[in-house]
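Scroll down for the structure; my scribbles are underneath it.
The complex appears here without one of its protein chains, the remainder shown in place.
Order of writing sets the chain letters: A and B. Residues in each chain are counted from 1.
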Amino acid sequence: MYGKGLKPLSIATVVAIAVAFSLVFFYAPLDADQGFIQKIFYLHVPLAITALVGFVIGGVFAIAHLRGGDRRWDAYSYVSIHMSVIFGVAVLITGAIWAKASWGHWWVWDEPTLVSFLIVFLMYATYYPFRYAIEDRDRQARYASVFAIVAGAFVPLNFIAVRLAQSLVHPRVFATANGGLPGSMMLTFLVCLAAVALLWVTLVKLELTAKSASGQLKRLRRALDAPADSGSPRIAPEVS
Amino acid sequence: MRKERAYLILRDRSMGEVQLFGMGLLPIGAPALPLDEAGKYVAGAYLVFLLLLLVYVGIMAAKLQRMERELRDLASFAEQGRPGTPGREAEDVPVDVEAQPAAVSDRNLTPSEAAAGRPDRVRGSSDV
Partner (left out) sequence: MTPTRAAFAAILAKDLRAELRTLQSLPAMALFAVTAFVIFRFGLDRTSLSGSLASGVLWATLLFAALLGINRLFVAEREEGGFDAIRLAPIDRGALFAAKAAALLVFLLALELVVVPVFAIFFLDSAAALGPLALVLLLADLGLAATGTLISSMAVHSRARDLLGPLVLLPLVVPLMIAATGASEPLLALHGPDYHRFGTWLAVLCLYDLIFLLIGWAVFDFLLED
């Protein structure tokens, strides 16, 4: 029963986001260097951290799938990665908006965290064509798990490499959001992080519930010997 | 040092006003500066977040709609196929509230569903 607990979780998420955004706009002080633009970071960084942790969680589920063989872990892995890719789109767009506001360009190569994230995003974007090109269901699940593990190991390596490649001439622009944050900003940041993480968990649960429901529908169809629904071809992993 | 001092100035004010560099006085607790250039970008970023969330909700809504339609089809299939279902009378397709929306949704049936659905109804009614 995936839907169990979804309602209190959603309510908690709504409250958390409301509190978080209120803190951002009514409580957090204005940054002396970047001014109002800095407020983007309260959205951008929590989204990025959540997405990256989500990718790693997808890898962990993949390991569980390979070890146990239970296909549910594969569904969890797929949904975790799927949700993190969606959050990744938000990270890149908000990152671009910040770049435009700060530098006047929609993209800058000088910010290593953003560049690393782009590469990670490109890596996980290949997850979908990779999965869907493998027709055998069982094989698809196994190979997808291997992909998730390989990509999970790739994430830290990628960040290290990009950080090292950073030209020492250009100072790190994102310095304001790391270390040295005054208390009120740190509090706001942490609340935003918690809210976004809650949102991720809620949406993953929602997605799993939807998958479970359509899985039950299939089951019902089979039990009734009803003709198969020839609607859209189901290629995403299923939960039943 | 300059940064810390800026934060201190903002924080150490008690209830009342806060002096921002050259921006005049603002009561503490009011949202800062929504109307200048920076505000547009920040608003844009938060708007993108909201829109993505809504797009996701929309996609889930479409899935839900599809599931509802499938359930409806399965329910009517299950009811037709059972012999001796109480209340099931003669040849006519029962005209009740549920059938009306079902008739409307018939247009959305895929060819195989339509082919499977119609003959069944005819068959079911002639058995009784």
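Operating definition for what follows: a contact is a pair of C-beta atoms (placed from the backbone, for glycine too) under 8 Å apart; a residue touches a chain by one contact, two chains touch by 3 or more.
In this text, all values refer to a predicted model and were calculated from it rather than measured experimentally.
Chemist: For the unseen chain, which displayed partners does it touch in the full complex?
Modeler: Counting the whole assembly, the omitted chain is in touch with A.
Chemist: Where the complex has a chain not shown, which of A:I11, A:A153 or A:M186 is the residue touching it?
Modeler: A:A153
Chemist: Can you tell me which of A:L66, A:V89, A:L187 or A:L220 touches the chain that was removed from the display?
Modeler: A:L66
Chemist: Which residue numbers on chain A touch the omitted chain?
Modeler: 66, 119, 122-123, 126, 129-130, 133-136, 139, 142-143, 145-147, 149-151, 153-154, 157-158, 160-162, 164-165
As a working rule, only the chains that are shown with their structure count from here on.
Chemist: What is the distance in Å between the mean C-alpha positions of chain A and chain B?
Modeler: Centre separation, chain A to chain B: 20 Å.
Chemist: Give the list of chain A residues in touch with chain B in this complex.
Modeler: Within the complex, chain A touches chain B at residues 21, 25-27, 29-30, 32-33, 35-37, 39-40, 43-44, 47, 86, 89-90, 93-94, 97-98, 100-101, 180, 182, 184-185, 199, 203, 206-207, 210, 213-214, 217, 220-221, 224, 226-231.
Chemist: Which stretch or stretches of chain B touch chain A in the complex?
Modeler: Touch list, chain B to chain A: 2-4, 6-7, 10-11, 20-21, 29-33, 36-39, 41-42, 44-46, 48-49, 52-53, 56, 60, 63-64, 66-67, 70-71, 73-74, 77-78, 81, 110-113, 116.
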